[in-house]
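A single protein chain has been omitted from the complex, and every remaining protein chain is retained in its original position.
Should a chain be cited, it is by its letter among A, B, C and D, assigned in written order, with residues numbered from 1 in that chain.
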Amino acid sequence: MAELTAHIPRDIRQVYMAHVRQKRLWSGILLILFVVLMVSGFLTANSRNAGGFLNGLPNVLDFPSDVLGEAWERAHLLPGYLIKYLPSLIETVNIAAAATLIGAVFGIVLSLLSTRGLAPAGWAIPIIRRFMDILRAVPEIVVALVLIFLLGGGPVPAMIAIALHTMGALGKLFSEVNENASLKPVEGLQSVGARWGQRMWLGVIPQVAPNLLSYALLRLEINIRASAILGFVGAGGIGYDLRNTMTWGQGKFDEAAAIFLLLFVTIIVVDQISSVARDRLTHGRAAS
Amino acid sequence: MLTLTSLTKSFGQNVAVDRATLNFDRPAMIGIIGRSGAGKSTLLRMLNRLADVTSGTITFEGHDITKLSGKAKRHWQSQCAMIFQQFNLVPRMDVVSNVLHGTLNRRSTLATLFNLYPTADIHRAIDILDRLGIADHAPKRAEALSGGQQQRVAIARALMQEPKIILADEPIASLDPMNAQVVMQSLRRIHEEDGRMVIANLHTLDTARRYCDRVIGMRDGKVVFDGTPEQLTTGMAREIYGAGEEFSEAATSTEIETLEQTAAPQRHEVKAAV
Amino acid sequence: MLTLTSLTKSFGQNVAVDRATLNFDRPAMIGIIGRSGAGKSTLLRMLNRLADVTSGTITFEGHDITKLSGKAKRHWQSQCAMIFQQFNLVPRMDVVSNVLHGTLNRRSTLATLFNLYPTADIHRAIDILDRLGIADHAPKRAEALSGGQQQRVAIARALMQEPKIILADEPIASLDPMNAQVVMQSLRRIHEEDGRMVIANLHTLDTARRYCDRVIGMRDGKVVFDGTPEQLTTGMAREIYGAGEEFSEAATSTEIETLEQTAAPQRHEVKAAV
Amino acid sequence: MTAQTLKFEAERSFSRKRLVAFGVPALMIAYLTYIFFSFDIAGLAERASLKNAQTLVADSYSYKTHVERDNRSGEIKIAIEGERKGEYPSGTAPSWVELGDSTRIDLGGGHVITFGETAVRYEIPDYGVIRADPGRGGVNAILPTEDVPDWISVSKNRLAVTTDAGRLTVTRNRAEVFRYFLGWELFFFTLDSPYHGMPVSELAYRASAGELSEILNAIWTNTMWRHNDVAWAIFETILMAFLGTMGAALIALPLGFLAAKNFTPLGGLRFAARRLFDFLRGVDGLIWTIVLSRAFGPGPLTGTLAILLTDTGSFGKMFFEALENVDGKQIEGVQSTGAKPLQRYRFGVIPQVTPILLSQVLYYLESNTRSATIIGAITGGGIGLLLTQAIITQKDWEEVTYYIVLIIIMVMVMDWVSGWLRRRLIKGDEGGH
Partner (left out) sequence: DDVITEFRIGILGGENAQDRLNSNECLRAYTEEALGVPTKLFAPADYNGVIQGLVGGTLDMAWLGASAYAAVYLQDPDAVEPVLVKINLDGSYGYHSIGFARKDAGIGNLEDMQGKVFGFGDPNSTSGYLIPSIEIPQTTGATMDSGDYFGEVKFTGGHEQTIVAVNNGDVDGGVTWADGQGNWEDGYNSGALRKAVDAGLVDMNDLVEIWRSNPIPEGPVVLRTALPADVKEKMTALVDGLHEADADCAYGVAAGDSLGFDPITHEAYVSIVEARKAKSN
């Protein structure tokens, strides 16, 4: 017995030391790789940029101070601008809300069709999943620009573009939620002869609704930004006004500042409301 | 009225139900016993058409229901209610809604999506709950109920279907002895008062003996016993459960009286047997 | 060597430890008992300086450690190892790394940040694990171990510190009787073989009696008993636990033998007492 | 309670439920109706341009070759997509164009266009011959029929004929024919490359005979499609996403500690850190791009910094939330050994939060690839710029298609890579929670 215990640790020592050496080697390699990637990446980006990082750093505040300076000078005009651009802001929010609504509704359908165990046609699952991957992979701006060419400017191309992207993104998230739903109620409903729609609506949706709603809210937050950005490329809303005033430069910076303020406040407000609501949905309910 | 002919179900290599041939000519209360993996659940799931049949046929009142699909299959399911071990209710919905789900097959999808159940159905649902002694819980969420109460809700849902057959897959396995008794008595009463056929998978011999008119024993997918409770001797039971000499009736019991008599030392054996 | 003088800790209105005065003149194995909220944990946490002292002093080998801070405090902590009820290991790191955390105070910050420990330390860690009988688990993640094993890893981490004192805050409260015995025996062995002082908060009288040289009883923050296990009569115990006539030794027992003797009926009482 | 009162109650509860069941969709429909009118979706049908759609679709999978005559000098120019770099050397022509005193252009299917001395003749099967004689006084078009079909547009100074075989426009100065072909023109080799028009078997043979690098070089430096620039652009986009995301994570980690209640007792500091995160997040990446482009000018660094700033806000918020949820027991355990504060964080906190942080960072890496595409379109870097410019120019739809395909592949690959890394780096975590 004594002999046995005497050489066991030696053995374990060797095994463990080998383990440690390997781990150190790997973490060393990973660390070096990461540092090399970061440094060389930074140097590449720096050299391919017009202005260098170090040269630019002292001037970082030039632009904001130009904008703020002008806005300050004509601060009395600010309330007027806020009112002037409110309709654009509403349009931006509407684009986001409508797109989120449409995207979420289709996202639910897509997710049910692509969740194993729930989908009525198993063979279609991989097809629908790839379809959602593609919807997610195309940046909204691409769809929006193409649609602007086809449908003309305005809110609709942006809405469609965001809705498509939302469909893909929410479809994937929703189907992950669905996967965790219990199949027992579904089987129970199946045993009474319920149709697919009834099984989903009564058996699955009540289980997953709080999570879906919470994800949809998060998406709304993201979509408001997206909708503002698309305005930038001509899809209407406040982004369009922001671009027109911002690119004019000196002389309209006060308007740009006002628009920016509107947009910023909206984003923060929606962000805060949605994060409180999401917290309630996912934690509050679960506890009760 | 219900005939199974050489009914077989295999999962790949594994034959879960092996050429089961059974005939039920009048509504009775039937218990199916057998140890875990014997194929009891699979048999019931084929009857309800939750699972497809590999070979063999099921006929009910002269109609072949083995290959039904779509609407016809759902119609059959509506006539052949199923009760599960885990109740399989919609936990977040209230009790009455869960019971009303029994009418889904009869109502249009759209109407049910908007909760448009006829008032008469709602009333009947409450009557059924009342009959099962849980009407007071009608407005509660299903998840707020105890196991025994949930199982009675499941029975109520089954009754709501006005089924010709009620299938029950180990309806009392998740329940404590007290609740188990209430649930089995409800099933028996339904059989006696409404004259419906009840087929229940049971876990324990004494339950089958006490409540059933006819007992079927399965082992490794095959029907190895089919007779009255009286014909079910301890020797027979040993064969069904594949147990040796140490087998004792009490080991599979969940009856309250039995439990209290044998108390503590029994617990280990119960586990071993389950 | 260790002296507490009128040691007090209050949380607002609530006085958790109330003028505790104790003197330990040689390394011994000391058990502290008392019911929940008596102030046992708070006392140990003050000793390790995880919690600050409200008033009174702690001196160790002539040095006042009551008000140490920064480096000196950390140095004291490294000499005075602590074992927790919930083990307080880093679950995602492997067992040896957890044990090596016992050397953190001695090694340079930079090296340890990158997990660079001297080979000698690693070998010693494995030796300690071997001594505690869990060397085989050395490369596993701490979270993959059972409770008893995790507690032995925690003891190994404490030993790695080469401490003069080992404090153990209910080291066996989360363990089953089998593991509890192994852990208590380890602590006792450490005391006997290495001559280290061990102070353990214990939950149950019989453990204290069986393993300790000296038992301290606390009630409502005050030291109400200080003596050998033999001096700890049932009447004394009743006073410490503030229990009435119904108090029985077995109610607080976790010993395996005791458990088997009294079996089932006891379980309820244990819960009530805990 | 009697069954009667229960029934009554159940009825009431069901009417309530119906109200909700109808109310929620009704609200949604009401909102969408409002959107329908406020976005003027009805008017959209009119505005939607089917012709544009056709142009777009046709152009995305086909290309056209221009044959153009200067009516004054009589000079003939043949160029793919009418671009200089696709021009045929003078005196040469594709097989369907016969140069000579009069130029005969065979559009296939019996459609033949002839450029005479001055006159232009277009034979259209089942219709007849269109003639035009452009000169000072106009194009002088003569059609075989009285009424003008809608695929012919004619005015005094301009004649345009669009058929399935191709297009002809004649103005006083120029006569121009477009013939459409399937495929992406000159995708691999430009006209001046010796490999242009070479069959695949021949190419394979040459490649095996040691010309592989020349062949690849010819493709790589293709002046029409500029594959090397496109590859750089993709690389720049990924670079922006990678640097921005990782840089933000590195900066947000220490800031996250500042914002977490359990690590920063100073309320003021915490408040400042949190508001900083809100601010960085609230000002979108796009705005940061504009703000930064004054100081750093156009290029990928500006895009990187914009992503970095926004994500520092997002990560900061997520990190401090994760930090506030850490389990104090592990920290206390490490602390009780006399560990220094930095060691406490390293062993008590970092192992707990790494899986959460890592998975969030990797998730962002993928989504930032998309953001980098958009940001690139503003600051002038990466595939985003190429794409938006190609769309805005509204003629190079085959390039648009090419870029879109590349972007989809890029995002999907990044999605896959980040998923793979997530699984590799956080493996074995399932047991930990």
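Convention: a contact is a pair of C-beta atoms (placed from the backbone, for glycine too) under 8 Å apart; a residue touches a chain by one contact, two chains touch by 3 or more.
Note that this is a predicted model, so its numbers are computed, not measured.
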List the neighbours, among the chains on screen, of the chain that has been left out.
A, D
Could you tell me which of A:L77, A:I125, A:L183 or A:L261 touches the chain that is not displayed?
A:L77
Could you tell which one of D:P94, D:G297 or D:G419 touches the chain left off the display?
D:G297
Which residue from D:S38, D:T55, D:N262 or D:Q360 sits in contact with the chain not drawn here?
D:T55
Considering the whole complex rather than only what is displayed, give the residues of chain A touching the chain that is not shown.
48-51, 55-56, 59, 62-63, 66, 74, 77, 148-149, 152-153, 233-234, 240, 244, 246-252, 254-255
Sites on chain D contacted by the missing partner chain, in the whole complex
46-47, 49, 52, 55, 64, 82, 85, 153-155, 157-158, 160, 167, 169, 171-174, 178, 223, 226, 229, 290, 293-299, 377-380, 385-386, 388-390, 392-396, 399
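The rule we apply is simple: only the chains that are shown with their structure count from here on.
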Roughly how many whole angstrom separate the Cα centroids of chain A and chain B?
47
Could you grab the centroid distance between chain A and chain D? Build each centroid from C-alpha atoms only and quote it in angstrom.
18
So the centre of each chain is just the mean of its C-alpha atoms; given that, what is the distance between chain B and chain C in Å?
54
By the touch definition above, chain D meets two or more other chains at residues none
Touching residues of chain A toward chain B in the complex: what are they?
182, 184-185, 187-195, 197-198, 201-203, 206-207
Chain D to chain B touching residues, read off their complex
1, 3, 6-7, 9-11, 13-14, 17-18, 21-22
Flag every residue of chain C that touches chain D in the complex, lowest number first.
48, 50, 73-79, 81-82, 84, 86-93, 101-102, 104-105, 109, 112-113, 141, 143-144, 154, 157, 161
